[in-house]
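Just one protein chain is left out here, and the rest sit where they should.
In this document, chain identifiers A, B and C correspond to the written order of the chains, with residue numbering beginning at 1 in each.
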Amino acid sequence: MKFTFDGRPYEARRGDTLAAALIRNGVHLMGRSFKYHRPRGVLAAGAEEPNALVEIDRGGARRTPNLRATVVEVFDGMVARSQNRTPSLRFDVGAVNDLLAPFLPPGFYYKTFMWPIGAWAKLYEPLIRRAAGLGRAPDLPDTDRYTQRFAHCDVLVIGAGPAGLAAAAEAAAAGMRVMLCDEQAEFGGSLLSDPAAAAGLHETLAALFANPRATMLCRTTAFGIYGDNLVGLAERVTDHLPDPDPALPRERLWQVRAKRIVVAAGAIERPLVFPGNDRPGIMLGDAARIFATRYGANPGRNAVVVTACDTGADVARDLAASGVRIARVIDLREGFRVTGTSGRLRVSFIGIERGGAREKIPCDLVAMCGGWTPSIHLYSQARGKPRFDAALGAFVPDTEVSNLICVGACAGDMPGAYRAGIAPVSSEGRAFVDFQNDVTAKDLELATREGFRSIEHVKRYTTTGMATDQGKTSNINALGIVAGALGATIPEIGLTTFRTPYTPVTFGTLAGHSRGDLFDPVRTTPMHQLAVAAGAVFEDVGTWKRARYFPRAAEDMHMAVARECRMVRDSVGMFDATTLGEIEVVGADAAEFMNRVYINAWTRLAPGRCRYGVMLGENGFVMDDGVVGRLAPDRFHVTTTTGGAARVLAAMEDYRQTEWPELRVWLTSVSEQWAVIAVQGPRAREALLPLVDGLDISAAVMPHMSVVEGTFLGIEMRLFRVSFSGEMGFEVNVPADYGHAAWEAISARVGACQGGLYGTEAMHVLRAEKGFIIVGQETDGTATPDDVGLAWAIGKAKPDFIGKRSLTRSGMSGPRRQLVGLRTDDPATVLEEGAQITATTDDNRPLGHVTSAYGGATVGHSIALAMIESGRDRLGATLQVRMPGRAIAVRVTAPVFYDPEGARLDA
Amino acid sequence: MPDALPPLAALARRGPLDRASPVPGVTLAPPMRRVALHGDMSFYAGIPLPRTPLRAALSDETAILWLGPEEWLVLAPACDNVVPGNGSVVDVSHRQVGLHIEGYRAETLLNAACPLDLDLDAFPVGACTRTVFGKAQITLWRRDAALFHLEVARSFAGYVHALLREAALEFGAG
Amino acid sequence: MKLIPCPICGERAEIEFAYGGQAGLVRPPPTATEAAWGAYLYSRENPKGALRERWRHIHGCGRFFNLTRDTVTDKFIP
Partner (left out) sequence: MDRFSLARLLRQGFSGHSGWGAQWRAPEAPLAAYDVVIVGGGGHGLATAYYLAREHNIRRVAVIERGWIGGGNTGRNTTIIRSNYLMPESAGLYDHSMKLWRTLSRELNYNVMYSPRGVMMLAHNVHDVQVSMRHIHANRLAGVDNEWLTPAQAKAFCPPLNIGGDLRYPVLGAALQRRGGTARHDAVAWGFARAASALGVDIIQNCAVTGLARDAAGAISGVETTRGNIATRKVGVVAAGHTSVVMGMAGVRLPLESYPLQALVSEPVKPAFPCVVMSNTIHAYISQSDKGEMVIGAGTDAYVSYSQTGGLHIATQTLDAICELVPQFRRLRMLRNWGGIVDLSPDRSPILSKTDVPGLYVNCGWGTGGFKATPGSGNLFAHTVAHDEPHPINAPFSLARFDTGRLIDEAAAAAVAH
């Protein structure tokens, strides 16, 4: 397999990680650190890697920054690049920061750059930003797919090392539904670098793969444990493939609900903290061993092993067996101290000292064995409280977490060889603790001197543990240093919080399918296609698409709306009102229920009649409105606003179940059952008459605000005589599947009557000319019925209804904003919605604002509605609408501009 | 008066998914009579209402799904009439769309956006419930080991269908 | 995402539920004093510990029910 790194071609073997392949090709310089841009090679062989971060470019939008070379699997043709360097990894001008390091201690930016005012944002901040930041963000919309899946199992095993495999095998044998995930490309964990284990591993895996109740997920990181045993898994599906099937997602999010969780996440080796411990070629002992044994990529020819525990010997043995010369094994427990290292882009010497005797040992590999830290991340996320194990020098699980157990190395279950305590630190020179963020032992000590004594403060002041590796290799060393500096014990200092995710998770994975039309449902009415065909321009109302207007050739919105309005006033228009919420309220106590929910009185509303209903919140403010028809003594057909449909139904159901369970009444949402076609205008009756199968819809039999059930060309129909336009009008309800056909039938008739379609914008103008409010436009959650002129609707004799008590709270009295109309001197001036209104041009106290403003298609002048303080007392007064740099004088009028007597409604 | 117009019933009904391109394993249920029942009832059209939570009763062509205490959904042949009863009986035939999700991947497909445990032990044949599918509410009824009936409000049908299509892609759909 | 134990349907995913806030608030009559009504509208227990609260299985059986939950651990208390 061929790949390139920074443009140079290399060869890789199947199964190589990028780091392994580069090492085999003799490349050790793989990255630059965050702050000082120091040259770095790999520290680790797995996901805990802080240094070797690369960009993988698959062409076009498929460029990904900040990937760990130790995790990225090479595929044929892969293009990899280093990052955070200019112009090249070998010669990075950013490395000047390293020279300036004495002047860039932790928190240096808090202490300077304050002069002159404003210079921070303009001058210093951009510089700092450019220097920071690691990789380059992708700049094209991602073309890959991401999916997600919910899953359930009896046992979820996280980590497929020996401990995890044993647990999975046992659970599977017991017939349980098992899921086993491991973040690596292969199952086996630490067994993978142990050739002797291969046969046994193969056998265990074969049995698990053969078991239909077992789900085996490799390349799958358990990134978080959430409430009630929900585990988030991120599966990398195609990133390792040279040419993935486009039908496959790049990654998949699993949300697994497990009856029991077995965490078998292993342990992470600790680096040693000594001066110059960050040069390329200095790595964890286990990493060196893994590169050599598992990948056949010897990380050096001449190694020094520095160890604080017995595993150093094992590492030396395995490296030697792979052909690495072991220059020396330095056991820190024998009184040695590392004094420093040299080598610009790769380590060339390591200096040691014991009892005053100093020595410089030439080498090209330093393997650090600082002991092991159990991976308690997931255990801690599940709210387990660990305890400090001094022999291990690490925290291990302690308190029980229900339905979760830790096994293997992550439970602290490690042979004696792994026990190291926390190795001594030499903080002279620059001894790195957090490699990525360039935090040294001295930095940590300085932070404590500056009064940052809580480990959380130290973390935030120095940024230790805040890099993309979240301190997997560094936190425990940092803790040891801070404890030392404060003369406290490690358990007294405590850990910082383990948060999700365990390793970074792609945004796309978390967003899953959600994209474009799958981001939020696109709800359309049964007549949507007809509106499309008629050239409608749509608007989003909640999740609905509603036709806003129907422009004809060369018409802009203004012209189209004016024409649609005139059409309704002069002849007839039809409008899709399907999106309104509809609720059937049924039961012997239906009227009583309505009495309690709405401000209106319902008892005396006769079947066949309708009433405009207003609903408040308990706070006394208008929450929703709509026409309610009484179909029978025990049956109401309630309509709500489009946006309020779900909210109103939920509120009603709440009262029904919990406040008035004694009422015999039930609620059924029928919003989607009915296609609703409003037919409005002086010729509405004429248009509909032939379609309603002989139903008498004359004014005498079917007056304004009435409802009948009949048929529409043989199809069941609920016909409402209602008007939101101010004209005589009907709303035809037919079962939704017939909406399309009914619309076409009505359309033909409307056309024959010189009418046509109108959209929501014309509907808004027509209703504003009549002074009808729109909840959410005239009202905003702070308006009482009286404020918007609806006090008349309140059933005065009713003992109670939702919100009644609030109407008489003392804070409700005093001057309130009230609904009025506004007229401009120039009939062509259309005010701006939202514009503020004051008494005079030199008084800036707002009296209110314009809630609606239109050209006023039929009344011959522009119109506006406004909420104005004590507005009804100001009728006739002149006020000022304050626009940028000018004011528009307006006269306060009643809010009804058209047919104030309502004669046209009764036609 | 113009000439008598053709009755609308003769014209095609149009469902929200009529023009949706097919998704393997997903078919559209035929139009049916759906009735929402609420209240203290024991029978609908002579059929005893299931009283066990989360279970459907099947009688000939008619299924009655328990949805909640004192709440059922009747799924009957389209030609059936609505039969009145105690409590609240509301015809919701057009409110919803039925989808059949079939095949050995049915559960996986549904679990792309439905949080229920659909293992046969946890959700056996005959089980039914309201739940969610992505951002839509659905009603799910397991008619057979590998056949689910999914009901969704008609304006959400396009979304649910598209999400099923997206989820099915990796199984060779598209 | 929590599991909420619906008394009717059993444990189901939190996304099927609507939260209903503190349980047991008694809606005062319209004759209530200003303070009593204000308290009904806005005063809430908000304990750090056991809270009696309402849930509705809105995308399930539809029922409201009450549970006690420890607001620190988020575990339900039987």
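Everything below uses one rule, namely that a residue touches a chain if its C-beta (ideal position, glycine included) is under 8 Å from a C-beta of that chain, and two chains touch if they have at least 3 such contacts.
Since the structure is predicted, the reported quantities are computational estimates derived from the model, not experimental observations.
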Interface partners of the hidden chain - shown chains only, full complex considered: A, C
Per the touch definition above, residue among A:Pro415, A:Gly811 or A:Gly860 touching the missing chain: A:Gly811
Of A:Ser190, A:Ser348 or A:Thr838, the residue in touch with the unshown chain: A:Thr838
Residues belonging to chain A that touch the chain removed from view: 34, 61-66, 102-103, 105, 108-115, 117, 120-121, 125-126, 128-130, 132-142, 144, 146, 224, 226-227, 230, 232, 253, 255, 442, 446, 449-454, 456-457, 460-461, 463, 466, 468, 470, 497, 499-501, 504-508, 510-512, 514-517, 519-520, 522, 539-541, 548, 619-621, 776-777, 780-782, 806, 809-812, 832-836, 838, 844, 846, 849, 882, 884
Chain C residues touching the omitted chain (full complex): 1-2, 14-15, 17-19, 21-22, 34-35, 38-39, 41-48, 51, 53, 69, 71-74
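Quick note on the criterion: only the chains that are shown with their structure count from here on.
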Computed distance of Cα centres, chain C from chain B, in Å: 31
Chain A and chain C, separation of their C-alpha mean positions in angstrom: 26
Two or more partner chains touched - positions in chain C: 1, 13, 62-63
Sequence positions of chain B contacting 2 or more other chains: 115-116
Of all residues in chain C, those that touch chain B in their complex: 1, 8-9, 12-13, 15-16, 57, 59-63
Chain A partner contacts - residues on chain B that touch it in the complex: 1-2, 5-16, 19, 31, 36, 38-39, 70, 87-96, 108, 111-117, 119, 122, 134-136, 153-156, 158-159, 162-163, 166-167, 169-170, 172-174
Touching residues (chain side chain B, partner chain C) in the complex: 53-54, 67-69, 71, 115-116, 129-132, 137
